[in-house]
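Data block below; observations after.
What you see is the complex with one protein chain gone and the rest in place.
Here is chain A:
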Amino acid sequence: MSAAVRAHPTPAVRISGLRYRWPGSAQDCLAIDALQLGAGERVFLRGPSGSGKTTLLSLVGGVILPQAGTVEVGGQALGALSAGARDRFRADHVGFVFQLFNLLPWLSARDNILLACRFAPQRRARIAAAGSTPAAEAARLAARLDLGVELLERPAMQLSVGQQQRVAAARALIGRPGLVVADEPTSALDADRQQAFIDLLLDECAAVGAALLFVSHDQRLAAHFDRVLDLGALVRAGLAAEDAR
């Protein structure tokens, strides 16, 4: 943990004064005055559907920009980057695990993991700096996530949902990004496998030194996180502050 903190001394995510409304919408759908994730910190963000979860993830990913406020990832203000640079930055520094459909069905599990490196020169550079190769790193992560070698060769569409989610986790983690964002990654899993997956994710994020932003509506999963936040409450507070102004 300490090594990870040294690798990412700046906060993994810092949001301040954020206001976002979808084009054509009359009012803000997301208003967060302040939200911070420390380097390597693992935060559970409770967000029921309709709370602006997807919007928040798109903002953190730099796919969209807020009308007001700043979003910083690893100390980099995303608004200061061009659209192309934000895409590159996302590739290099943020790993995503979604609820479902994480993988390109016609690529093998291995190629799906390696895909994260293809658009991300810095991930490749970090792997090279650690004296490894993307292929070796993919195999190492897969082994840690309990994915057998023969599974790696299979097309993603032949894998079970649980295997697919672990491949997605390996892909998010390869090349040590500073931040992993997981959006309901366990909702398609059986109840008894949910906690196992979360434990794996927590362990591996710690191992690579990545901060984890885990978004879910299911409060029961929040047990092992450093901190638990409520997106609904955050947004309500933000909107209230807006009205007060």
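In this text, a residue touches a chain if its C-beta (ideal position, glycine included) is under 8 Å from a C-beta of that chain, and two chains touch if they have at least 3 such contacts; residues count from 1.
Going forward, contacts and distances are computed from a predicted model.
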Item checked: Missing subunit (named according to UniProt) among the choices "EF-P lysine aminoacylase EpmA", "Lipid II isoglutaminyl synthase (glutamine-hydrolyzing) subunit MurT", "FtsX-like permease family protein" or "Dihydrolipoyl dehydrogenase" -> "FtsX-like permease family protein"
Item checked: Selected from A:14, A:46, A:90 or A:126 as touching the chain missing from the view -> A:90
Next item on the list: Sort through A:54, A:70, A:132 or A:195 and give me the one touching the missing partner chain.
Entry: A:54
Next item on the list: Just the residue numbers, please: which parts of chain A touch the chain that's not shown?
Entry: 54, 57-58, 61, 63-64, 83-84, 87-88, 90-92, 96, 98, 101-107, 111, 115-116, 118-120, 171, 183
